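First, the structure itself, so that you have it in front of you.
Of the protein chains in this complex, one is absent; all others appear in place.
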Amino acid sequence: MKVKLLYFAVLRERFGTAEETLELPGEQARVAALIDQLRRRGDPWTEFLATDYPYRVAVNQQLAGLVSPLKDGDEVAIFPPVTGG
Amino acid sequence: MKVKLLYFAVLRERFGTAEETLELPGEQARVAALIDQLRRRGDPWTEFLATDYPYRVAVNQQLAGLVSPLKDGDEVAIFPPVTGG
Amino acid sequence: MKIQVQEQDFDVGGELAALAAGAPDAGGIASFLGLVRETSDGSAVAGMTLEHYPAMTRKALEDIVAQAAARWMLRDVVVIHRVGALQPGDRIVLVAVASAHRGEAFAACEFIMDMLKTQAPFWKKERTPAGERWVEARASDDAAARRWR
Partner (left out) sequence: MKIQVQEQDFDVGGELAALAAGAPDAGGIASFLGLVRETSDGSAVAGMTLEHYPAMTRKALEDIVAQAAARWMLRDVVVIHRVGALQPGDRIVLVAVASAHRGEAFAACEFIMDMLKTQAPFWKKERTPAGERWVEARASDDAAARRWR
């Protein structure tokens, strides 16, 4: 399965890209599996996807958690805590 | 001693005057004595200065109570509950 | 601090812009704008007259704002209240509070409105199809004011 990844703010800058497509094994997965796969890339992924960094995940434009399910074609956004208003 | 009395809103209308000067016995008094004296006039004074009507009193433009002291020359306003805003 | 009691209308956008310009570190302004309703207690309202106690009104509003300023860290406050003849839809009152902290701006603005509603000497008389009537004070306003004690 493939998902579209979007990065925002400091993550976009530090990861050096705003968007990529990622192949995940199997036909379904959870957000946690996606995060694990990204972490295996090493820094800066490990830094911003560490358990002590408060990154946020949205699946198809809805805030999601590590146990949220993913399916082929989903749009997954990963970003730092929001600072609008 | 003399005090200047001011009435507002429905009290002004029902008492038929916006302002009067009242002579009170002695050189000092409490608001309660003033209210008692007005009540002795009968209706509509008894109606709007009854213990179950929520009239308000201000002495020299400050909200006051029945035990507040009065002296010669004070401005005493009596009015219904406020409804601004 | 700006406290005004006046017959004429006021410009909400202009007042908030002036408040913002005078408090460049505030970060935010909480405000409440009160309006004349088209209906009141089930009757159509053709208009109203706002009476007040001129010698006391400003003093009462200043006292309320001073209480708010003692409770919360405020940068600046605007209170404008109209008196005289008003039509449905007309602006009656604007309370605007600038603070560096959003929560303090909200709390102070609501406090000032709750105190104004129960302590400032204004009285509304409405014109309805059944004639004129003095608006009655609401128990909910007394309850709102008591929360702050």
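As written, the chain order gives the labels A, B and C, with residue 1 at the start of each chain.
Everything below uses one rule, namely that a contact is a pair of C-beta atoms (placed from the backbone, for glycine too) under 8 Å apart; a residue touches a chain by one contact, two chains touch by 3 or more.
Treat the numbers as computed from the prediction; the structure is a model and nothing was measured.
Every visible chain touched by the undisplayed chain in the complete complex is listed here: A, C. Of the listed positions C:E38, C:E62 or C:E132, the one in contact with the omitted chain in the full complex is C:E38.
Within the whole complex, the absent chain has one touching residue among A:A9, A:L22 or A:L66, and that is A:A9. The residue touching the chain not shown here, chosen from A:L22, A:A50, A:L66 or A:V82, is A:V82. Where chain C meets the chain that is not shown, the touching residues are 11-14, 16-17, 20-21, 24-35, 37-39, 88-89, 91, 101-103, 105-106, 109-110, 113, 117, 140, 144.
Across the interface with the omitted chain, chain A contributes residues 6, 8-10, 54, 58, 61-63, 75, 77, 79-85.
The rule is short, and it goes like this: only the chains that are shown with their structure count from here on.
Across the structure, the highest number of inter-chain C-beta contacts is found for B-C.
Taking each chain's centre as the mean of its C-alpha atoms, chain A lies 48 Å from chain C. Each chain gets one centre point, the mean of its Cα atoms, and the points for chain A and chain B are 71 Å apart.
Once the centre of each chain is set as its mean CA position, chain B and chain C turn out to be 26 Å apart.
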